[in-house]
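Please read the structure below before turning to the comments.
All protein chains but one are shown at their positions in the complex.
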Amino acid sequence: MTEPLLSAQALVKRFGGLLATDNVSIDVMPGEIHALIGPNGAGKTTLVSQLTGNLRPDTGTIRFAGRDVTRLPLHARVRLGLARSFQITAVLRDFTALDNVALAVQAHRGHSFRFLADVRTDRSLRDPARRGLEAVGLGARADTLAATLSHGEQRQLEIAMALAGEPRLLLLDEPMAGMGPEESQRLVGLLRELKSRCGMLLIEHDMDAVFALADRITVLVYGRAVATGTPEEIRADAQVRQAYLGEGTA
Amino acid sequence: MDYLLIQMLNGVQLGLLMFLLAAGLTLTFGIMDLVNLAHGSLYMMGAYFAWTLIGWTGSFVLGALLALPATFLLGVVVEVVVARRLYARDHLAQVLATFGLILFFNELVRAVWGPEGKSIAVPAFLDHTVQILPGASYPAYRFALIVVGAAVALLLAWLVARTKLGMLIRAGASNRRMIGALGINIELLFTLVFGLGAVFAGLAGLMAAPIASVKIGMGDDILIVAFVIIVIGGIGSIKGAFVAAMIVGQIDIVGRAFLPDMLKTFMDPASASGAAPAISQVLIYVVMAAVLVWRPTGLFGQRS
Partner (left out) sequence: MLAALRTPRGAVTALLLLLMAALPLLTQAFDQRYLLSVGTRIVIWSIAAASLNMILGYGGLVSFGHAAFFGIGGYAVGILSANGIQSGWIQWPLALGVAILWAALIGALSLRTRGVYFIMITLAFAQLVYYLSSGLEAYGGDDGLNISRSRFGGLVDLRDKASFYWLCLILLLATLWFSSRLVHSRFGYVLRGAKSNELRMTALGFPVFRYRLAAFVIAGAFGALSGILLANDGAYVSPAMMSWVKSGDLIVIVVLGGIGALFGPLYGAITFFAVEEFLKPLLDLLHRGWGEYWQIVFGPLLVIVALYAQGGIDSLLGRRHD
């Protein structure tokens, strides 16, 4: 059996009296899409923040790619290959689409204490950036200012940026949010293609997308992981239906 | 011992004056999200209004009481003409515009009142000393400053904690839209708060006048100290402004009163008395830096 890419063990996070993460363990295998679902306020964002390094868990350990990263800051985890796309679209609005991805590439090419050479003619940044844009279907929009891209396009750009560092694991925080059905469908197709390149932890409300993409699903309710299993198992799980899908026993 | 007590009282008195200035600043920042460099100009204008009105009326109290509504009106005009256009802008625009206001007010005062400083005499009924302990006396005017300053601080605490206006003020800091939804005229509220801050600044300026002097730019250097105070206390927090003003008042006075003697132990007397005021100023900034390193949003500031 292969070792999981990401493995969080017994995470606990409290905010004052509130137990936001209650002894959660979750793992993602290489090449797997693992979806995290749960009602609003279940603590999904808090959990993801601990995995990325925005928050530090009170207790518990996080291992990534065979290393204990529990105490590593965010940017160090990114260096190891843990990328994240944001729930709120967070592209650099004053930069072109190509600049956005080029900056993401740059983040993974050593330090940026270089003061004189012009990045606009630096092919080691521009070529991979262009390929990245094409991979998400934005090749024609390279020189458009990110602020003027449509919502769906900004999401695609986000994913291109997340992929630019050739991450081993991609954390996708509600990538379908605010998308129309057509845009969602396109994104589902895109993510399925990308699956061969890296593992993904997908946080998503769109159940059609989750059941279409996920290899495994974990259900989070009130900070606790109440179930983990294949989509079929989750669909059949009575506890999940009751606690989360809101179906009565009758 | 008496000397120490008197110096500490001076520190309290300075701290209360600084608190009056800082309170308006922290309210406008906390509620309207405005960095108002021109707050010191309102302090100056309060003093100049008082000088003129005391001259007309021949009475310190009457002149001072008339200067307050005058400063309030000026505050309202500044709010309506300039400040309200700045609330939604970035800090850079606010710094630039209110810096322009400082230049304007300093020059206006020079044109209207002339370049020389003015002095306001201590009113006769306070021009004596009071016995605070056997063998220790204290100027009555300074004592009155402490009383008035403390009264205003209490009034402000009551206003913010207990009244509807205070509730709106506290809500405004955290939830602008909610106030709008309650059907309250938010523009009017902001104008009132700005005017209130102007009154406090003007009051501080006119009360300081008999012990300092009334001059152009008098509000500028003291404004920076007021900013230091609200930064130490945590922006938007009245309680923080009060605590920080007390700390800064004590540092300043203790530095002025005791540093020269301490420095003389290893410096020649002339250099020591020259360096002491500078060092006590420096101490204030060192305290601020230390607080911000420890808590980047001040003692009572909300963590982001």
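Order of writing sets the chain letters: A and B. Residues in each chain are counted from 1.
We take it that a residue touches a chain if its C-beta (ideal position, glycine included) is under 8 Å from a C-beta of that chain, and two chains touch if they have at least 3 such contacts.
None of these values were measured; they are calculated from a predicted model.
Taking the complete complex into account, the chain left out of view touches A, B.
In the complete assembly, the contact with the undisplayed chain comes from A:Asp94, out of A:Glu3, A:Asp94, A:Glu166 or A:Glu232. Note on the undisplayed chain: of the listed residues B:Leu92, B:Ala124 or B:Leu188, the one touching it is B:Leu92.
Mapped onto chain A, the interface with the missing chain covers residues 52, 74-75, 78-79, 84, 86, 90-95, 99, 102-104, 106-108, 112-120, 122, 161, 165.
The omitted chain makes contact with chain B at the following residues, 29, 35, 37, 82, 85-86, 89, 91-97, 99-108, 110-111, 220, 224, 227-228, 231, 235, 270-271, 274-275, 277-279, 281-282, 285-286, 288-289, 292-293, 296-298, 304.
We take it that only the chains that are shown with their structure count from here on.
With centres set at the average Cα position, the gap from chain A to chain B is 50 Å.
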